[in-house]
Structures are given as structure tokens and as C-alpha cells.
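Below: one structure, written as C-alpha cells.
Every protein chain of the complex appears in place save one, which is left out.
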Amino acid sequence: MLIVMQAQAGEEQVRAVCQKIELMGYRPHTVAGAGQTAVGIAGNTGEVNASAFEGMPGVAEVVRVTKPYKLVSRDFHPDNTVIRFPCSGAVIGGSELTVIAGPCSVESREQLFAVAERMAAQGVRFLRGGAFKPRTSPYAFQGLGESGLQLLVEVRERFGLLIVTEAMDESSLELVERYADVIQVGSRNMQNYSLLKQVGRATKPVLLKRGMSATLEEYLLAAEYILNEGNQQVILCERGVRTFADHMRNTLDLSFVPAAQQLCHLPVIVDPSHGTGRSDKVLPLSRAAVAVGADGLIVEVHPVPERALSDGAQSLTCDQFDEVMAQIRPIAALVGRSVPAPLSTAAATLAASR
Amino acid sequence: MLIVMQAQAGEEQVRAVCQKIELMGYRPHTVAGAGQTAVGIAGNTGEVNASAFEGMPGVAEVVRVTKPYKLVSRDFHPDNTVIRFPCSGAVIGGSELTVIAGPCSVESREQLFAVAERMAAQGVRFLRGGAFKPRTSPYAFQGLGESGLQLLVEVRERFGLLIVTEAMDESSLELVERYADVIQVGSRNMQNYSLLKQVGRATKPVLLKRGMSATLEEYLLAAEYILNEGNQQVILCERGVRTFADHMRNTLDLSFVPAAQQLCHLPVIVDPSHGTGRSDKVLPLSRAAVAVGADGLIVEVHPVPERALSDGAQSLTCDQFDEVMAQIRPIAALVGRSVPAPLSTAAATLAASR
Amino acid sequence: MLIVMQAQAGEEQVRAVCQKIELMGYRPHTVAGAGQTAVGIAGNTGEVNASAFEGMPGVAEVVRVTKPYKLVSRDFHPDNTVIRFPCSGAVIGGSELTVIAGPCSVESREQLFAVAERMAAQGVRFLRGGAFKPRTSPYAFQGLGESGLQLLVEVRERFGLLIVTEAMDESSLELVERYADVIQVGSRNMQNYSLLKQVGRATKPVLLKRGMSATLEEYLLAAEYILNEGNQQVILCERGVRTFADHMRNTLDLSFVPAAQQLCHLPVIVDPSHGTGRSDKVLPLSRAAVAVGADGLIVEVHPVPERALSDGAQSLTCDQFDEVMAQIRPIAALVGRSVPAPLSTAAATLAASR
Partner (left out) sequence: MLIVMQAQAGEEQVRAVCQKIELMGYRPHTVAGAGQTAVGIAGNTGEVNASAFEGMPGVAEVVRVTKPYKLVSRDFHPDNTVIRFPCSGAVIGGSELTVIAGPCSVESREQLFAVAERMAAQGVRFLRGGAFKPRTSPYAFQGLGESGLQLLVEVRERFGLLIVTEAMDESSLELVERYADVIQVGSRNMQNYSLLKQVGRATKPVLLKRGMSATLEEYLLAAEYILNEGNQQVILCERGVRTFADHMRNTLDLSFVPAAQQLCHLPVIVDPSHGTGRSDKVLPLSRAAVAVGADGLIVEVHPVPERALSDGAQSLTCDQFDEVMAQIRPIAALVGRSVPAPLSTAAATLAASR
């Protein structure tokens, strides 16, 4: 913590600040700058309360210099966190690019199987699909609930895909934890601290999406809530933030990826579907996300997007998804990432007929 | 819904759009503009799925013309909603300016009584104070929980103040609903739809704070969730939004007040404490909030802000709060609002000694 | 300047930073925080180049602690700047609330006289009206140019109103400086440094509008450009900033007023017309702007807004303007500001017939 004094602050005001620091049990260090004095605090082992100084006479500004998060930081855990799924051999955060694909909402067995078959043929290992849907309007489709989860399990059994699906609250979390392989926490719940603590006690990895207007620090602190409860398996996901720009649904902040990777050891994936809101922009932004160095992608795919009960405008068709996979494979290779090979047609047909 | 065609769209593309509208059971109305054609949809009784048209050849844009909310709208309920608290005579949304004041967090009986006595002396009817605190960092003070609620009840009994306190999840809601008079839902939970549905079934009024980056429409839809479950007693609260501006903690959006009041019948109050994050700016912004026509204010007051366990930098001292009350009284009168008179010193002393 | 080291930075990295500071001729001061070290710089008389340190091994962050502006600062000039117009007795920045009103664009003598007569009747001292218009579209009305300025001069002669009008470039500035009493620099030119330097050498006061997304610091630095050329008569104007919020044309940032007044000695006025973009919202936000403590208002008024060649949607009618004046007078009085009295009907008629 650094307390910056006003240019016209008198010596006695600087002294009062130093005395307060000493009263708190710390040591003040005075630094005289160009026309201004600053007082540093040493000897503290935790965070110092800035507001104790903000109102004092002569104080211009209080600058925090220690990061408020710890467990998510590379200072604490220098190596990348790699999340392993032993039964399937899949990993998130390793050298293989993670691709998570599937419909926004689970709507029917037909819909889910149609998508899953095409995913599996591409070698994709993770299927996304919402059974509990946080919707802006109370009148919009709210998801199939537990029967949606059961359909996801059928798909896992048939195609060997791991399931990523969202939990919205304590009761849906209990179900999601039971059925799914990865628990998703949505953007609107990024600062739902009760839910964060609950998933922090869960035994499954958590995909925590960035809030609509979350700073990097707030986002890392939200992840810190989860790690602090004991669950170390957290995946970050940039999905576009809210800005003045109106040419896309959100502004996809790809610089977030290397910025987060530098400070934090958790895997960072990108959601170009929510990040753009428009299916024809998912392809170029998927290429860019892989090129920037993301650990993976999560994209929405629907067999017939125009009939989707949610997010149709941003869902790829299965053919468009194949094109995304075809275009990102060589870019992934250039940035040192492998991508599972597509199954040969024969193998894919066989897999589908299991 | 209006489907705007591209300038170079051919007749057959316009025809395809019209046919799709007819297939959906609606009637297309073609409007030829300057160099561009648009097709309106008539005959629909609910919302039409925009994504059905967004991908069609020749379509430039799909424009929604019907508001997606209903119960919160003045179209549906033209008169102001007035929330009454029969036992105390207090109202929110009526001609009396509502003032809600108190500490960010309930910390101790001493703290709470010190503030409450001064509030009561000012004629204030509502005490705020958090027992369950959503904090950005997992290491920050998280509130006293139920024992904090019990302290609030003691204050209600002693000073006759109504209690406003936050619920964060199902379990805290159960307690808050039992102890408090108004259930607060915080900014970070504005789109926690599970919590919104739960408070929608509660029997107490709900103070729903605006999300950090919520548009007016998203905010009204969040309120719509509550009304749709049966609870008509919702209070909106502008508390600053997140922008690029860094001279305050948030950017207080006072134009929100008349904008919301025009579209929506619910009371709209303003939180200049979170809206600025700095105690010395609460006074001028409180004056402005009353002048713009807000139905009330919610402000943070602490007997010794520099010792506050949360939000000290934005908390008023009791003396500063008295000054806020003194300055807003005549402004309230100018915009047609009454403010309860301060108790005479004698009466205040008597009240405190009850 | 404070160089914050990474938690894992070694002693030799801290030493390298200290050596670099010494090489630059300054003195390093090491401050050991909780798990991290910071190095302060002392002995510098001007700004230190942050980038000299940002790339060094072990450096986490470089924090600037000295404000980069000087002439606009209260540290340099503690008293309010009051701009006086001797011939008319008007002031800006004094205890009288400054009201500047008039049409967005000068369109015709009839238009201008119709508005000016009503302004004068209200005791208003400043008429705004653009002769050179910066328009988002090249196809929109670009202003009458010099003949517009001549119409403004006719109005000054007839009604005694002082003229505020915009200069866009060197050639229009020459004309504006000759004809007008206050030179306006628009939001889009807030960082047009060539223009700022030119108006800094002008002999008339400058009304510098805040840029669409200017931080307080950038705005003060833009004003610093003008003062640095010798012109001390600068008026700041909050006119709404660009955010995600879409219920108004811009988000009026009223907290800017006390924040700027605290750091800077220049007068600060508010433009609720551009700040909202909607005429029916100008009245409540005008009240709020006066209540927050602004030194004045600038509002758009048009005799027939629906026929305005620019900004019709946000222009008040003359009757609406009368209502604004009626409502802000008593609020101004409450915050210690006088407002010139309206002329009696007789006097106004007489004035108009001069």
C-alpha cells in the first residue's frame, strides 16, 4: 500500500499518516517525489484497509500494490493447471486444444444426437448443452431440467463425449454435479458467491465464464472463491464483454487470454459464439482465438439453428462447425497445440452405430 | 418485428421472407424505403423468433419493435406502484421521499445503535445493514449472518426503523424474509434468476439493485421475473454503472431515473454511496438524485467510517448524514416530495431512551 | 513513480532497478510490502519515463504518483477561475449560475430572434448557436458559416446577449474569434491538439466540451494545452459520455462536476441536451445539474424543434425552456447560486422592440 500525499500537504500531515501506520503495527517508508510525498507501508502480512487513510487531511490517493488474489496466481503456482479426465484421456490446459461444442439448450434427443454424431466425427471430446438456462426474459425457454441432463448422459454413453452443462443454483448444481463431467457457471453468476462456494466444494471441474463487465482482477477473485473452497480445477472462459460497440452482441476481448495466462495458472478458453452473437462471425474469431494462444474453444452448434429455442443467431450448423474445425487445426499446430484427428468416415459411422 | 432487406436484395429474396412469415402463421407487410425494402410482421400474439430470419439471403437486419416485458410496464399498469408498510405508516413510491440509511455491514450492536439513533432523530424510516455480504474477495469480511439479522431486529424494536437487508441465496433468503421488512437483491445477483424467482414468491417487498452493466431493458426484465412469480412489490435502484471513467468507483446514471419512471410503474431510488464510492461525493449526488425526481435514496452511514469492515471510503459519518438530510429536504419540497421531519432534540432523546 | 516488483523477484532484480534509477540521476527508495517489494523514485523534477522500467525482469507494474497536469490544478491555482465579461456584467465561474441557451445550429434570422427574445426575457445572458457544425454524416447540414456568425452579432446588438459558438479549425476559428464572445471547442475536437493550441493563443474565453470517452485526466490535460499557450479563460463542460447504456443518447456523468471542481479551478458547466439527447429529459437533468453544484448549464432551445436542421430531438421549445428556468431558480438558490431574474413582461416587450 502506498499513500500519496497532496502537493501542498504539510509535514505534520505526512507525520500523521506515518503515526497511523505505526499504530496499525506496520512500518511507514516515506518517499519524496517531484513536488509530492508518498508513504509506503511495510511489515504487513495481509491486506491493509485503504479507507483508513483515504479521508485523512493531505492524502491525495491510496494505491494498492499487492494483488488481492493468491491461489489462482502464478506467484503461488507457477506451472499451468492441467485438468485430466482419466476415463477418456481428455485434458484441459495441456498441449491439446480443447474443443467444447454443442447446442445452447438441450431440446430433444434428435437434436442432441444429430449434433453429437458430427462432433464425435471431428474427434471433439466435450459436448456442451444447457438443461438449466438463465434467460434474460422470464418468458423465454428455461431448459428441460433433469430430463435434459439424462439426454446428455445418453449421448455420453453413445459417443464417449464428456458433458459440460450449467448449474444455476444449489438444486440444479446437485443434479449437474451428478450427471455432468464439467460444471459450467454462467456469466450472470460470475459474482454469485454462494454458487461459487458451492462449486468450490464440488468434485467436478468448473468452467467459470467471465462476467459481462468483469475486470481481470474481479474474475480472478471469483475463481479464487472456488479454489479457496478446495476445488482446484477451474477453467476460465472469455466470452465477450459489454462495451459501447454495437456491431456485435458483445466485444470479444482476445487480449484477455495472454493477460490471464500470464498472471494465472488456470486454463483459458474462448467462446466466439457469445463473443460475437452472430454465426457468420464465429469462424474468423475461432481462428483468432486459437492464434492468440487460447487453451480451447467453446462453440454453439445446432442441427437447424433457425429452429433453436435459444441463441439460434449465433449457432453454427454442423457443416459450419466442420469448417471451423478444418480451419483451426493448422493454426493450432502453428501455436504448438495438437487437435484430435477427425475420425475416418468409416470409424465415425461405426461409432455412431454402436 | 421488422425484417430489413439489403439494398441489393432481389424480389425473390423478399418473397422468401414473406413466405416464411406466412408459414409461421403471420401476415407480412412489405414497406419499400429509400433503396431498401423492409417487411413487417402482423398477426403475431407473442414474440417472434428473430433468428429465423437473420440468416436468410438478402436480410440485412431484424428489428424488434415490441418490448419484451409486460408486467413492469406502464402500458400494463399506468399508475405508480406504491409500497405500503401499514404498521409504520411508511411508503415507498408515494409522495414522501424514501430515505434508507445505515452501515454497509452490520458489525456490532454498538455500531448499529449509534447509527440508528441518529437516523431516527432525522425522521428516517428505513435502516439498511448487511448480514450476508457478497464480497469481491473471498478473504474479505462476509457478514455476521443470522446474528446480524437479530441485531437489526433489536434496532427495529428500539427505534421503529424498518429493516432493509440483503439475501444472497436460498438459505439466507429464508432468514432475511423472516427478519427483514424489505429484501435486498444486490447488483451482482441482478441476473441470478433462481434468486429472482425465489424472491418473487416471497411476501416482503424486494429492493432489486441495478447490475453493473445492465441496460434498462435487462433490468426491467429482471424485475419482470419477480412480478411474474406473484410479488408485485419491487423497488428499482440506480447505483452506478461500470464505464471507462475512473474518477469515481462507478458512473452514477441519473438519467436512468426519469427513463425508468417513464416506462415502468415501480419506485426508483438512487444509491449515491456505491454510485460514487467516495463519501465526500455523496452529498452533491444526493442533492442531484432528489432533484432529478428519484423516489428515494439509499446511503451508507457508519459511526466511524475509517473502522468500517466494508465500504468505509464511501460511508458518511452521522454528522455528514445530517448534512445530507438538511440539504435534500428543501430540494425534495421543490420537486413535490415531503420528507419526514427530524424529531425535536427532546423527542429524539426520549425515543432513544425507550 | 513507484516500481512494484513481482512477488518472486530476486534481490538482484531489485538491485538492477535501483541502479537504473541512479543512472537516470534520481534516488531509489526501496519499500518492502507483504511479500512484494516496491521501489520509489525521488529527486526527479519532471516526469520519469515509465517504459524504461516496464520491461525489466522482475517488474510487475509501474505506478505513476504525480499528476501530469499543472496549470489547471488547484495545487497550482487554489482559487476558482472567474471569467468576466465587463461590458455586460456577466461572469462564468462566479456565484451567479451561468445559463447558455439557444439553437443547435443558426438556421435563420427568424429562428434566432424568436429564441433570443425568449432567452432575454428570462434574464439569460449567453446565446449559443452553431455556424460551423461538426456532423457525423457528410450529408447532414453543415452550418451557415460566416453569415450565421453575422446573424449572431445582430442578436447580440438587439438583445444584449453574449455569443457562444463553435470553431472547428483554423479558418473558422479566425472568424469565430472575431465575432463571438466565447469560442466553443466541441467534443470531437477535445483532443485536436492543433486546435487547442490555436485557441490557447486566442483572446476570447474557450468553452471546451468533454470528449465522448475522455477520462478526467485526459480532459484536464486538454485544458492544460490551452492554458499552456497563455489563455487562462477555459470553461469545462460535461455533456455525457459514451457507455453501454442505450436508454439515452449519452450517459450524463454528473459526478464529474464535483470531481473536476475538486482538482481544477476552472468553471464546470453541464449540457443536459447532449447529455440525454431527448428533450423531455432535459428538465429533470437540468435540475440535477444545478443541484450537484455545476457552475452553469448549456441547453438547446428551438422555436419549432421538429423543424430543426440538427438535434431536434433534444431541443426544448421556448415554453419548455421557461419551465426549466422556473424550476432551476429555487434549486440554484439552495446551493448558493443566484440566477438573473426574468424581465417583467413589460420590460421584455420593450427590450424586444428596441
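Think of it as A, B and C in the order they're written, each chain with its own count starting at 1.
Convention: a residue touches a chain if its C-beta (ideal position, glycine included) is under 8 Å from a C-beta of that chain, and two chains touch if they have at least 3 such contacts.
Computed from a prediction, not measured in an experiment: that's the story for all the values here.
Colleague: Which residue, A:234, A:289, A:316 or A:339, contacts the hidden chain when the whole complex is considered?
Modeller: A:289
Colleague: In the complete assembly, which of A:257, A:313 or A:339 touches the absent chain?
Modeller: Residue touching the absent chain, from the options given: A:257.
Colleague: For the chain that's not shown, point to the residue among C:22, C:110 or C:170 touching it.
Modeller: Touches the omitted chain: C:170.
Colleague: Could you pull out which residues of chain A are in touch with the chain that's been left out?
Modeller: That gives, for chain A, the contact residues 213, 215-216, 241, 243-248, 251-259, 262, 275-276, 280-281, 284-285, 287-293, 327, 330-331, 334-335.
Colleague: Taking the full complex into account, what residues of chain C touch the chain not shown?
Modeller: Residues of chain C in touch with the missing chain: 46-47, 49-52, 54-55, 68-69, 134-139, 168-170, 172, 188-189, 191-195, 211-213, 218, 221, 224-225, 228, 242, 278-280, 305-308, 311-313.
Colleague: Residue-wise, where is chain B in contact with the chain that is not depicted?
Modeller: Counting only chain B, the missing chain is touched by 1-2, 4, 6-8, 29, 31-36, 38, 40-47, 61, 63, 65-66, 73, 75, 213, 242-244.
Throughout what follows, only the chains that are shown with their structure count from here on.
Colleague: Averaging each chain's C-alpha atoms to get its centre, pick out the one most distant from chain B.
Modeller: Of all chains, C has its centre farthest from that of chain B.
Colleague: Using the average of all C-alpha atoms in each chain as its centre, how far is it in Å between chain A and chain C?
Modeller: Comparing mean C-alpha positions, chain C is 40 Å from chain A.
Colleague: Measure off the straight-line distance from the CA centroid of chain A to the CA centroid of chain B, and report it in whole Å.
Modeller: 28
Colleague: Please work out the Cα centroid separation of chain B and chain C, and write it as a whole number of Å.
Modeller: Chain centres of chain B and chain C, defined by C-alpha means, are spaced 31 Å apart.
Colleague: Two-or-more-chain contact residues of chain C, please, as numbers and ranges.
Modeller: Residues 213, 243-244 of chain C each touch two or more of the other chains.
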